[in-house]
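The block underneath contains the structure these notes are about, expressed in structure tokens.
Here is chain A:
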Amino acid sequence: MSAAWITILLPLLAAAVIAFAPSKMAKWIALAATGVVLAATLRLVVGFHDWGSGDFQSESEALRFLPEFGISLSLGYDSVALVMALLNAVLMPLCVLGSFSAIKDRQREYYAWFMVLHASLMLAFASRDAITFYVGYEFTLVPMVFLIAIWGGPERRAAATKYFLFTFFGSIFLLGSLLWLGAQMRESTGVWNFDLDAMIAYSQQLPADTQWWLFLFLGLGFAVKVPIFQLHTWLPLAHDQAPTGGSVILAGTLLKLGTYGLFRIALPAAPEGAVALAPLWAILCICAIVYASLICWVQRDVKRLVAYSSIGHLALCVLGLFAFNIIGAEGAVYYMVNHGLSTGAMFLCIGMIYERYHTKDMERLGGLARRMPVWAFFFGLFTFASLGLPGLNGFVGEFLCLMGTFIADAKSGVDNYPGVLGPNYAFIAASGLVLAAMYLLIMLGKMIWGPLREPHDDGHHQPSGLSVDLNWREIGILTPLAVLCLWLGLAPGFVLESLEPACTRMLAPFPAIVQAQHDAVAAAAAEAVASDTPAAELIITTAEASR
Partner candidate 1 sequence: MTMLAPITLASSMADRVGLLWPELLLLIAAMVVALMGLSKDRTIRGAVGPVSILAVLASGVLALVTGGAEAAAAAGVPFPALAQWLKPMVALIAAGLMAVQGGFVDQALEAAIGRNAAAFNPLRAIRGEFHAFALFSIAGVMLLTTATDLIWLFLALELVSLPTYVMVAIGRSDRPGLEAAVKYFFLGAMATAVMLMGFALLYGATGSLQFDLIRNAFGAQAASGGIALLGVGGLMLTAIGLFFKITAVPMHFYAPDVYEGAPLPVTAVLSFIPKVAGFVGLILVLGTAGLTSGELPKPIIALLWMAAILTMSLGNMGALLQHSMKRTMAYSSIAHSGYMLVALAAGTTDALDALLFYLFAYGVTTVATFGGLAVIQRAGGDADRFEDLAGLRRTNPWATSMIVLGALSFTGIPPLLGFFGKFWILTSAFEAGQVALCIFLVVNSLVSARYYLRFMATPVIAEPDSNATPTERNPSRAPVLASVVFGLALLILPCFTGSIFGWVQQATDAPAKAQ
Partner candidate 2 sequence: MSALTADAALIRLALVIAALLFSIGIAGFLSRRNMIVMFLCTELMFQGAALALIAFGKMHGDLSGQVFTIFILTVAAAEAALALGLVILLYRRRETLNSEVWSELKE
């Protein structure tokens, strides 16, 4: 059995075992399983065939699952998928470890759901087939809903319901679009085929207006998951109410399914549509950056603050994707990883505080650097990673996304990769740099600096039975993340290099399309000038604006 299969089947097996194992054993089984999965994923990385190729590289024989529909369960990775799988594999054991003391009741169910979540995420990242991707993508909902609804905060039921319905809303659009595309393919080729590469190859041939609709719906599907501005309201609630482990995975990898889906399916499948809709998406993204940042500023609940910050951060990531150039695309993928690590780590940190004080209210907590210096160090580190301090991981992705956006117009001089965005978008998006610093430092100022404030209403400081500062287990959770943050910030070279072929492949159809669009606008402008119509001025203005 190949390592790829292990990453999916082992968690499922573990879930089954946990369901019948003694309650005390549950967490250890989960930890062992996630550890093995991490090892298997590392094995995949080591055994990755060809770092220079952007193609999906098969890791297993295709299981002809539903031959009538051309659906096969075949696992494979390109470097982007592999990086995302690795991110998930790294976060999972840490989440399990982080739940050791936090989850006291219904442990078996908790860890079993976690394993199911693990498997479906791994399936989504490893799928080469649209339907199996969708299976993994969609099934993540179920364990997550239960994780939120059972072990969540006081508003857990509302949060879980909203999360479920809202993201289900998105994914039915995704499913609908995929099936529609499959049916179209069947009509023209005579056979059903849901292989992603084949679907994308087919779909790129579709006429531009068809692609417009296709991208609208595919994009809508992923937009909910990302979440894109105006479709985001499920996120603060879900993050806020989820248990720590759930929040970490939600922020760390579940949201990435949205951006990964854009990267893997929506953008390459409907490049014409993507180009046509890119300004709309970009405007939503830059709105989200400002909007989420300002809302973060006035949050009292630290977890909610970090949740809102995810909206802004991921908007930047999506902006990078819509730059349609290699810098933006690689930046976006890198940013996915970074956001997963740093935001995940922040949620872990907040969880540790919550376990000790049973509050996340920044008005009641403060100055914890005095009480918990080690925790404060980690929290500060991840905060700075999150606000994009160079030398830490966040910066690399953020910088590349912004730069990709900045140069993404016809004049950028990037012959191969002209785009439809450009400096105007980047200027506004870059304001996020300042705003993020603002709210994150306010948070830091309240949480770790200043005079010590602890909630005293429960009479004693350590109702949790935990040590004052972090214990070794907690340090062990945060240290790998901290090391990764530093390492990815200081030496991004290898990862960036390996991402390049896959990004190049994804971007292949874009230059011609964008160029054609620019040419068309320029031609229209020229024609208008030549004929000296009254509309000439308007068209020229539009043409200039589009540059």
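Following the convention adopted for this analysis, a residue touches a chain if its C-beta (ideal position, glycine included) is under 8 Å from a C-beta of that chain, and two chains touch if they have at least 3 such contacts; residues count from 1.
Candidate selection criterion: all candidates are chains of the complex that A comes from, given by their letters.
This structure is a prediction, so every number in the text was calculated from the model and none was measured.
> Name the candidate, out of 1 or 2, that touches chain A somewhere in the complex.
1
> Flag every residue of chain A that touches candidate 1 in the complex, lowest number first.
64-69, 131, 134-135, 138-139, 141-142, 145-146, 149-150, 157, 160-161, 164-165, 168-169, 172-173, 175-176, 179-180, 182-184, 186-187, 192
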